[in-house]
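Pasting in a structure now, in structure tokens, and then I'll have a few things to ask.
Then we have subunit A:
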Amino acid sequence: MVRNNRGHGLLSFFASLLLLAGGCRQRAAEYAPGRKINPRISVRYAKGFTIDYYEGYRDVSIFDRKAGRTDTLHYLLVEKGVDPPVNRPGLPVIVTPVERMAVISSMHIAMAEFAGVADRITGLGSIQYVNSPIVRAGIRAGKVKQVGIDAGINNEAVIAMHPGVLIVMSNPGTGGGTYKTLTDAGIPVLPDADWLETTPLGRAEWVKLVAALVDRDETVETKFDSLARSYRRLADIGSHASPKPSVITDMPFKGTWYVPAGESFMAQFLRDAGADYHWSDTKGTGSLALGFEAVAPVALTADVWINLGNVDSKADVAAKDNRFSSLHAFQTGALYNYNRRVNDLGSNDYWESGSMHPDLILADLIRILHPGLLPGDSLYYYKQLK
Partner candidate 1 sequence: MNAGSPLLYAKGLQTGYHPSGKKIVVTSGLPDLVIGSGRLICLLGANGSGKSTLLRTLAGLQSALGGTVEVGRAAAVGGAMGRGGAMELADCRHLSPAEMARSISLVLTDRVGGANLNVYSLVALGRYPWSGWLGRLDQTDRAVIERAIVAAGIQDLRHRKIHTLSDGESQKVMLARALAQDTPVLMLDEPTAHLDLPSRIRLMRLLHHLTREMNKGILLSTHELDLALQVADEVWLLQTAGPLHKGAPEDMVLEGVFEAAFAGEDVVFDRTTGVFRISPEGERRIRLAGEGTIAFWTRRALQREGYAVGADMRADQLVRIAEEKGATRWILETPDGSRSFGSIADLLRALAGVRKD
Partner candidate 2 sequence: MNGQLRKLPLTGLLLLLVLAFLLDISAGAVRIPLHDIFRILLAPSPGDDSSWSFIIEKIRLPKAITAVLAGCGLSVGGLQMQTLFRNPLADPGVLGITAGASLGVAAVLLSGGSMATIYAIKELSSPGSWLIAGAACIGAGGVMLLVLVLSGRLRDNVLMLIIGLMIGSITLALISIWQYFSNPEEVKDFLLWTFGSLGGVTGRQLLILGVTVLTGLVAAFLSSKMLDALLLGENYARSMGLTVRRARTIIVCTTSLLAGSITAFCGPIGFIGIAVPHLARLFFNTSSHRVLVPACCLIGTILLLLCDCISQWPGTQSVLPINIITSLVGAPLVILLLVRKRDLNVNAYR
């Protein structure tokens, strides 16, 4: 027999590894590390993350898109009692199911509510603005504490409550520096980049990350499917409606008017609701900073004005700038703001549960733009300003 020295060496190398592995590990359950299994969740609308399922753990990939290049950040969600896989060293590990979590934004609260685990929140970025009754009760009982946001985060408070994970709103790549103290202390930090998504459903789909954290994958998948079906049905109705009224959004401050760019999820809402949005074809997922004059020709003749911001009545709008009274939408009273559900704390539920119910928002928009198209005419998040 011809002796292949290299092949022989490799074989013995792997053999010894196996022996070592087998010898060193004393586990309760016998798992072959790293064997891929069927996914329990499929991510269809969101483009910012995927989840791969392995025996004993999930591999969450979060994509950081920078000028053509895409970096992938991996987070391992390892089941309790299971050792992290040896072939994935150095990656942050989150033990599932998470019993206690600290979150930063209102949307995270809504996600937790959607997954049915709002009671697992122990820390909030700001306890000032909360709508969820469960979380509010938790705050009153002292079980939920404030941890601050971004650079103002109170590291000691977070470490003291020792959550299973801290979910933050940030660019995937930049979280490193700000949260180093926490990761050094053994608290995993998971970046949530839902605001970079270009569709409302894509944005809401990040709830599946929370589902994976608390081991409610199937429940949330089913619930989300029903949400997605509802949204798509409405979008079908809305996008085929005719005629399409012209829409202007937001309010300028002094000389600058920020309007959603063509690839933002607000623009998608408007397309799905059957609106004629002037900047629907522009690039960008954020806002366009335009001069008042650039927007004026559109704003003057727009049929409907939505998302006006921190105003409650027509008088408020005129008080901000008396030129607004020249807008056609102002004169016909077609002013619709998203602050119908503001609680006694001043917290607007549009930003909280609204983020997880894009179908309700879409329904509101369709009722505003095409009255009579949908049964019933009561609005949920929006109200007409009088």
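The set was built so that all candidates are chains of the complex that A comes from, given by their letters.
Just so it is clear, contacts are C-beta pairs under 8 Å (C-beta built on N, C-alpha and C of every residue); 3 or more make two chains touch, one makes a residue touch a chain; residues count from 1.
This structure is a prediction, so every number in the text was calculated from the model and none was measured.
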Complex member in contact with subunit A (any copy), out of 1 or 2 = 2
Sites on subunit A touched by candidate 2 in the complex | 126, 149, 152, 253-256, 288-294, 296-297, 300-301, 310-312, 316, 319-323, 326
